[in-house]
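With one protein chain withheld, the remaining protein chains of the complex are depicted in position.
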Amino acid sequence: MSYMFKQLSREWRFMLRQKYLLVLLGCAILISGFSVQSGLNEVAQQQQTIERLKAADVADRTDTQNKQDEIGMLAYYTFHLTYSPPSDLAFAALGERDIYPWKHRIKMLAIEGQIYESDTQNAELTQAGKIDFLFVISALSPLIVILLFHDLFANERSSGRHDLLVTTAKSPWALWGARGAIRFISLFLCLMLPFYVGAWVSGTSLVAVGLVSLCCFMYLAFWAILSVYWGKNANSGPKVASGLIGIWVLFAFITPILGDLAINKFVHSPKGGDIMLTQREAVNDAWDLPKEATMDAFTATYPEWKDHVAMQSMFEWKWYYAFQQVGDQIAAPISQEYRAASQKKYELAGYASLLSPPLLLQRVLTRLAETDAVAAHKYEQQVRAFHKTLRLYYYPFLFAQGEFDKGNLANLPSFDKFINKQHGVSDTDSAQTTNK
Amino acid sequence: MIEIVQATAVIEANSLCVNIKNNSILKSLNFRVEAGEIYALLGGNGAGKSTTLKTLLGFNAPSSGSVKVDGKEVINALNHVREKTAYLPESATLYTHLTARENVKYFLSLADIQKSDDEIDQAFDRVALQRNARDRHMQTYSKGMRQKTAIALALLREAPIFLLDEPTSGLDPVAIDEFNQLVRELASGGATILMVTHDVYGACQVADRIGLLRDGELVGEFSAPQNGQIETEQVHAAFAQRGAA
Partner (left out) sequence: MSEHSSSTARFAKMMVVAKDEWRYWLRSKLAISVLAIGLILTLSSVVVTAINTMELSHTRHALQEDAEQTFADQPDRHPHRMVHYGHYAFRAPSPLSVLDPGVDAYTGNSIFLEGHRQNSAMFADQKQGTALTQLGSLTPAFILQTLAPLLLILIGYSSVSRERESQTLTYLLSQGTSGFTLIAGKGLALMSVIGLILVPVAISALFSLHEGESITAIVGFVLGYALYLTVWALLVLLCSSALSKNSESFTALALTWILLCVVMPRVASSTAITTVPAAGKLETDFAVAAEMRKLGDGHNANDPAFAQIKASLLEKYNVDSIDQLPVNYRGVIAMTSEAKLTQVLNEFAEKRMQTELAQTDVSRDFGWLSPMVAIRSLSMLTAGTSIETHHKFLREAEELRFDFVQGLNKAHVEQLSYQVDMNRNKDTDSGQKARVNAQNWQVLDDFSFAVDTPSLRLQRGAPAFLQLLAWIAALIIVIRLVGKRLV
């Protein structure tokens, strides 16, 4: 044990004398620190936004409820904030929250007309991409590993020291093992330390920190072993590094791009715009259709209101909301197809990422941080379910005639309560899926 | 200082053949170096000197025949062989960002040898490395100074066997004399020394025996008379003649 420690401490002191290694490690810790810092900022901004929105949402609803009395108008004007807060690991993997919406205001109108509303940030900045910890680990760290490890042997060979070193060392492990290990440990710590600080600040669970550490360790080890293996017989460091950077370009850019092209060719997805078009056409046509057509379609789904569809006037709110629902029903197949297509794409992208370690890591970590497409779809599902709860709340008041007592508004569904209730269910759900 | 009580050869090559990338470099090479002997393998460019040395150090595996150091087949006892030998590479580039002392300390630590600063200074004294240069970065060193540092390192290894690759290249005449003196001292202390060189004159000055290597074969051996030197003319003639043939 002490022998091993002696080897490591020698190589540690040796590394401290090599300026360019220190520069590389310095860059690593700086970039990683910046990425964690900006990740924390971003998550804090998201949380603040949610808090502000929640407050504005309550004020807005109170205002509306004071102003409107009729149930139909109340339903028309009352918005409900839905949101998906960033997880405690989101700071490390901001994921696709800049592409998929994580907040919506929805009301009783057809959900298909509301759910695709995007509230994205500055497109030009989104296009450049953000620098988060995940980007640093998955895309940048391989390059730093390559620069640290490619000339482990080549540098000694080209300087004519290799044979002397090997014949002097007690064992190859005492030399190359210790040297490689010290470089690896230093880099690992430089990259991970900012993450640990960030995790401590945002109170990430130890399990998540452990899993992230494990993934990053394996990922970095993969690149380190590849770099060492690639360069083990080489004389020229730059040639080794060129080859390795070529592999990096292949993994980070070429395979994903080809995978993307292939998947988009293979999976046919309906155009998003068509869903909205279908829904809008249905809703607009409903105005000119016989009322029965709408009501029949509505009661096919909700037979409990079959006896309450008779209309006294040319316009009644129950009919209005019925054709909103029918619009959703008509758009449902194409909307289903759209979601199925993106699910299929996500699955296939999983296979594609098996050929690209950087993407595999991104996939695993964004899954852990719940910032990927799956999380976005789950949120969309929640919004849809909440929209249904909302409708089911209003239907009795709309269909069962009679004055609406505003005291009932106390029981108006709220997304917060809805999520809390759902959590009990979805926890066992996710436990089952992880068991699989 | 070091004692080797073995009657057998310390270094021994028997019908040694080595192929590198399908080229046969050593063709049935035979030679033995006894304990306390200074043996010079002399040869021109491409004769197979470096290959022989690398095979002795275990970097090349023999395709047939055998090569033994300290009685053990090299390829089967790499760690043992490397522990028993101190190797001096031809152009010894140590780490230029370290001082001579730091270099020596680093390499000694690799070999798991403890030496005090005093002992290191003694070794530097033996190779006549200027005192004021010892704590300077080796970036500023001349080729001779670098060679001296490497020799000091070899001395400090306290190995019973020395393998020297063109040891005097880059040294000035005074330094060469000092080096030869040092080698003789080591040999009389019981160390076994094998050097490879293309310098006929230098080899004759210091070696007890010279093996003339050509195209991977030993084509002649010359022994020094009791208390005398090998005759330079004789070796030179053989070297030139065979070389021309």
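As written, the chain order gives the labels A and B, with residue 1 at the start of each chain.
Note that a contact is a pair of C-beta atoms (placed from the backbone, for glycine too) under 8 Å apart; a residue touches a chain by one contact, two chains touch by 3 or more.
Everything numeric in this text was worked out from a predicted model, so none of it was measured.
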item: Displayed chains contacted by the hidden chain, counting the whole assembly; value: A
item: Which residue of A:2, A:127 or A:411 touches the chain not shown here; value: A:127
item: Which residue of A:86, A:256, A:357 or A:413 touches the chain not shown here; value: A:256
item: Which of A:152, A:282 or A:373 contacts the chain that the document leaves out; value: A:373
item: Contacting the left-out chain in the complete assembly, out of A:12, A:196, A:222 or A:346; value: A:346
item: Touching residues on subunit A - with respect to the absent chain; value: 20, 23-24, 27, 31, 34, 38, 41-42, 45, 49, 52-53, 56-57, 59-60, 63-64, 67, 79, 96, 99-100, 103-105, 116-131, 135, 139-140, 143-144, 146-147, 151, 154-155, 158, 236-239, 241-242, 245-246, 249, 252-253, 256-257, 259-261, 263-264, 269, 271-273, 276, 280, 284, 287-288, 313-315, 338, 341-342, 345-346, 348-349, 352-353, 356, 358-359, 362-363, 372-373
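Everything below uses one rule, namely that only the chains that are shown with their structure count from here on.
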item: Distance between the centres, which are taken as Cα means, of subunit B and subunit A, whole angstrom; value: 63
item: Touching residues (chain side subunit A, partner subunit B) in the complex; value: 3, 6, 10, 14, 17-19, 159-161, 163-171, 174-175
item: Footprint of subunit A on subunit B - complex, ascending; value: 54, 57, 59, 79, 82-83, 85, 87, 89-95, 97-98, 102, 106-107, 109-112, 150, 153, 157
